[in-house]
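Only one structure is covered here, and it is reproduced in the block below.
Heads up, one of the protein chains got dropped from this complex, but the rest are sitting where they should.
Order of writing sets the labels: A and B. Residues in every chain begin at 1.
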Amino acid sequence: MHVDVIIIGAGVVGAALAYGMALKGKHVIVLDGADRDPRAARANFGLVWVQGKGSDAPAYSALTRQSSDLWPGFRHELSKIAADRIDYERPGGLVYCLSETEYAHRAAINERTHNQGAQADTEMIERGALEHMLPAVGLGPDVVGASYCKLDGHVNPLQLLAALHRAVLVLGGRIEFRSPVKAISPVSGGFRVIGPHGELQAPRVVVAAGLATPALTEPLGLAMPMKSERGQILVTERIAPILPFPGSGLRQSADGTVMIGATNEKIADTSVTAASATKLAQRATRIIPALGSARLVRQWAGLRVLPLDKTPIYAESTDYPGLFAAACHSGVTLAAVHAAVIAPAMGGSHLPEDLAAFSNGRFNVQKCA
Amino acid sequence: MFKSVHEKPGKASDMTVLVNGVEIGAWNGETVASVLLRAPGAGRGSTVSRTPRLPYCQMGVCFECLVIVDGNASMQGCLVPVAPGMRIESQHGPREISK
Partner (left out) sequence: MKYDVVVIGAGPAGMSAAIRLRKNGSSVAVIDEQHAPGGQIWRGVERNSGPVAEALGTDYRKGAALVQAFRACGADYMPETQVWQIEEGWNLFLTSGGKARRIGARVVLLANGAQERPVPFPGWTLPGVMTVGAAQILLKSGGMLPQGDVWIAGAGPLPLLYAIQLLGLEGRIAGFLDTSRKPGIAALTKLSGAWRDIPGLLKGARWLRDLRKSGKMVRGFHDLHAVGDGRLQYLEWQSAGERRKVKADVLLVHEGVVPRIHETMALGCAHEWNELQNYFTPRLDGWGETSKAGLFVAGDAGGIGGWLAATLSGEIAGLGIAKHLDVSFDAEGERHRAGLDKRLASARALRPFLDALYPPPTASIADEVIVCRCEEVTAAQIRSVAKVSAPDPNAVKAATRCGMGPCQGRQCGYSVQALVAEAHGIPPRDVSFFNIRPPLKPVTLGEIATLGDLEDAS
């Protein structure tokens, strides 16, 4: 079979890119890693989030808004093609403030984002107004208010991932599981990708392998400066609906489970600690004391895929045109823009000029030693 | 569905407990999950489809006996010994959290 693009990584970034390319009629093969690889796509919190994103990086902020606006249509079409359920809602989202200091800090972030010329879609909400928004629960005494952005939403990220996989297959693509790639080598007319699946060849290769990305691209001179950060998340038993708005660090899924997260730790394994469970439970019960009676069913950890400046990287090798890499922290939020904008560029042309802000050139390290 | 060998005509049970507001006799050594099998209509409504369920394993691994005991929800009934006057209430669907 003729292959147009080999995508390395079947996480939410790789799968969204593959889906976007397959929608454009490209023949894609997606190579997934080993069973126990760290998988941010299965560990993340599920926010489709705008507020605060890229508050110091206008291009990232704009891309996030674009994706957030594309999301309803993206979800509708994906759900139809995959014939899968994707729980998604965009009621706006909250960042709870548990002190005057936190409240002032949030207000300053919003101010900064507004000054960049973005719409005034985020507002500060005082405690009294917040109580009206959350009639089913009582707020803890520490809650001063919240920041509310009407663009924010949330999705079941596991349903999203499953639907992307199914849609890629429906659209004629292939996904090879348990196929961690060892190396990419340039050959005449494209690239050869070597792994347990044998050797595959295609004119284009996109590396979207999360934290494993640099190890695959840097031997070919394509630098992807990244770091990881551990995030631990708690999830409760199913509870009758109490939280109509997703919040940063506290949201109720369509299934009724309440998710609480996430820690930021400079640790590179996915183990969990009782100390973090305690901190997360303390904050959640300070916001909504009645959650104290909810039972924790699962605690897990994921590794955030963080470009050094936290802004996404979409890069094409200058030495080897046709070799692309994508890495970002917000693969769920950006899934819509990945499918609609990044995928067509990586699948059939070049990255457009207006995405220059996301090139790895900004690190000035295109040629790594 | 079950009956204690200790139950004899004219012999009082060791204690009474309340299941969904109705008094029922209980025996020393039995657990809440055991009582659920004798009290009419005491089953759980499953979390997703709310279909009726009763305790399955009695050894702490199936979670079909989740129940409200003295106001505490989602208790594993098979791990809670009965006590006189204990209030046992069924859960139906996702549990409720009070304000």
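Definition applied: a residue touches a chain if its C-beta (ideal position, glycine included) is under 8 Å from a C-beta of that chain, and two chains touch if they have at least 3 such contacts.
Small disclaimer: the values here were computed from a predicted structure and weren't measured.
Participant: Touch as defined at the start, partner being the missing chain; which of A:130, A:206 or A:284 qualifies?
Facilitator: Only one of A:130, A:206 or A:284 touches the chain omitted from view, namely A:284.
Participant: Give the residue, chosen from A:129, A:183, A:240 or A:275, that touches the chain omitted from the document.
Facilitator: Only one of A:129, A:183, A:240 or A:275 touches the chain omitted from view, namely A:275.
Participant: Residue by residue, what part of subunit B touches the chain that was omitted?
Facilitator: 1-6, 26-31, 34, 37-38, 43, 46-49, 51-64, 66, 72, 74, 76, 78-81
Participant: Mind listing the subunit A residues that contact the chain we can't see here?
Facilitator: Considering the whole complex, subunit A reaches the absent chain at 32, 35-36, 42, 158-159, 161-162, 165-166, 169, 175, 177-178, 234, 236-237, 255, 260, 265, 267, 272-278, 281-282, 284-285, 291-300.
Quick note on the criterion: only the chains that are shown with their structure count from here on.
Participant: How big is the gap, in whole Å, between where the Cα atoms of subunit A centre and where those of subunit B centre?
Facilitator: Their C-alpha centroids are separated by 44 Å.
Participant: Within their complex, state which residues of subunit B touch subunit A.
Facilitator: That would be residues 47-48, 72-74, 93-99 of subunit B.
Participant: Per the contact definition, I'd like the list of subunit A residues that touch subunit B in the complex.
Facilitator: Interface residues on the subunit A side: 136-138, 237-240, 242, 256, 290-291, 293-295.
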